[in-house]
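Removed from the display is one protein chain of the complex; every other protein chain stays in position.
Then we have chain A:
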Amino acid sequence: MLLLHIGKPFNLRKEILGKKMRGKGSSSSKISTLIVDDDPLTRRIHKVLLTKVGLETQAVENGKEAVDLYRSGASFDLILMDLEMPIMDGPKATKELRAMGVQSMIVGVTARDLEVEKQMFMASGLDDCYVKPLTTDTVTALVEKLNKDN
C-alpha cells in the first residue's frame, strides 16, 4: 500500500508528533525503530529521516541480525524491513520474528514495485509495505498509527 503525499509543513508534522508523544506518558519515551537493510544508502537516509521526526533508531544489515537482536532480548516499536538482503531476507526474517511472537509493527520497504512481489512480502507477516526510500509523510503517518494503536 502506498500512502499519498499529504504535504503538511514539516514544523506542523513535528508538533503533531510531539503532542501525541507527550500524551503517551513520559516525555522521554521515544518510539524505537529498527532499520533492517543491506544498503548503506538506505540505512543512512532512513536513520536521518526517523531521527528527524523524533524516533530512536538502530540499524542492522540483514534479517538474521534483526532476529538475533530480538533473541538477545531487544525489542522495538517499529521495524523497517527490507525485502532483499543477504544471509536472511525480509520475508524469512519477518516469518521468524512472528513465529517468535514478536508483535512489533513490521513495515516492509522495497525497491520492487510489482504488486505481486509486495503481496508476497505482506504475506510473510508485515503490517504494511512501501516503496523505498520512505518519505517524511509516510513516516509521520506510521508514527500516528503507532500512537493510535497504543
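We take it that a residue touches a chain if its C-beta (ideal position, glycine included) is under 8 Å from a C-beta of that chain, and two chains touch if they have at least 3 such contacts; residues count from 1.
We adopt the following convention: contacts and distances are computed from a predicted model.
This figure omits one chain of the complex; the name its UniProt record holds, of "BHLH domain-containing protein", "THO complex subunit 7 homolog", "Anaphase-promoting complex subunit 10" or "Histidine-containing phosphotransfer protein", is "Histidine-containing phosphotransfer protein". Listed by residue number, the positions of chain A touching the unshown chain are 10, 39-42, 44-45, 48-49, 51-52, 111-112, 132-133, 135-136.
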